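Take this structure, written in structure tokens, and hold onto it; I'll ask about it next.
Moving on to chain A:
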Amino acid sequence: MKKIAIFVAIVALLALPYFGNNYIVRLATVMMMYSVLALSWNFIGGMAGYPSFATAAFFGIGAYVGAILQANGIFFGAAWFAAGLIALIFAAIMGRAILHLRGHYFAIASLVMVEVLREVVNTNDQITGGGMGMNIPILKISVEASGMLFYYSMFVVALLTLATASWVYHSKLGFGFRCIQQNEAAANMLGVDSTKYKTIAFSLSAVFVGMAGAIYASWVNYIEPPDVFDIFLTIKPVVMVLLGGMGTVFGPIIGAVAFLALEEIVWRNFLTIHSAVLGLLIVLLVLFLPKGALFFDYRQFFRGRKK
Partner candidate 1 sequence: MKKRALFTLAVSTLFVGLQAVGGSSSVQAAEKTIKFGAPLPLTGALAPEGIKIQRGLNLWMDTANAKGGIKVGNERYKIKIIYQDYQSNTPRAVQTAEKLITDDKVNFLFSPFGSGATKAASGVSEKYGIPTIASTASSEAVYNQGYKYLFGTFTPNITLTQPLTDMVIAKRPETKTVAILARNDFFPLAIANVMKKSAAKRNLKMVFFEKYAIGTMDHSSALVQMKAAKPDWIFATGYLNDLILIRNQMSELGVKVPVLTMVAGPAYKEFIDGTGKLAENITSAAWWHPAVRYNGKGVMGKTENFNKLFKAKYNLVPDYAEASATAAGIIFQLAIETAGTLDHKKVRDALATMDTETFFGPIKFGANGQISSLKPPVFQIRGGKPLVVYPDVIKQIDLKFGIK
Partner candidate 2 sequence: MSENIAQLEIKALTSGYGEIQVLWGIDVGISAGETVCIIGSNGVGKSTLLRTISGIVKLTGGSITLDGVSLNNATPEDVLSAGIVHVPEGRRLFSAMSVRDNLLMGAYLRKDKSAIQDDLEYVYHMFPILAERRRQDAGTLSGGEQQMCAIGRGVMGRPRYLMIDELSLGLAPRAVDLLFEALHNINQSGVAILLVEQDVMNALEFADRAFVVDQGKIIVSGNADEVAANPLVQEAYMGVV
């Protein structure tokens, strides 16, 4: 049942560019990007239970690494891959430094990472263009072809993230994350090397986001620090995961899709008050459904038959 559903979904998404117009494809690309962000945050925030606000930092790193490499003539695919790698290394190093903090302190340390990086990029204008932003070489292919290229690229990264999430969830690693999330001291006593596990979770939450950031940069052709180190990039995945269900495999994706749908509808119809409507939704969500709006249905759906 579960496998059929996933298969159908993948086929439908693969076929999407042949049916939808450019705007739909663009929206679908955003959806894939959101899924990557939400799934990634879920590693550290949902599974390991550390309230990370560093997503925008990884995204920005990815975007700038990808942009700089491409500006220096590196093939775009290689640049994207390298961007993910650099984000991963950065997360591993920073994770070592800040993962001993707990609760609010960790949240803020991760948030401040975003601020520091934005300022660093802003002031190193020799490499990054600083406040002038950066242009990424445009691919010499047709509108439709480039739309499809970025859609499929984002799709592949999303699938990769999902596959990783699914694997982690069912492996020793994910088990360890869940132990840490529920009781770190007890997990330690059971032999979980929590420092190592947390660092892995943090790194996992960075690598795909870094790639997505790089693809995004190529896609929009132009990036500037406030846009890729945007605090909303940090908050949105959290809301998506809250919406879909923390610490689950598919929850983040469902949350991402739901969030995008809401965002689009609200954005289109409430020109001047869309952020208020979004705020209201968040408030309602936290007050009435702290476990995730869509948490229960699909979980039952997937789990029900197994036992």
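FYI, a contact is a pair of C-beta atoms (placed from the backbone, for glycine too) under 8 Å apart; a residue touches a chain by one contact, two chains touch by 3 or more; residues count from 1.
Quick note on selection: all candidates are chains of the complex that A comes from, given by their letters.
Being a predicted model, the structure only gives us computed values, none of them experimental.
J.: Tell me which of 1 or 2 touches chain A in this complex.
T.: The touching one is 1.
J.: Touching residues of chain A toward candidate 1 in the complex: what are they?
T.: Residues 21-23, 26, 30, 119, 122-123, 125, 130-133, 135, 138, 143, 216, 220-224, 226-228, 230, 232, 265-272, 274-275, 277, 281, 284-285, 288-289, 293, 296.
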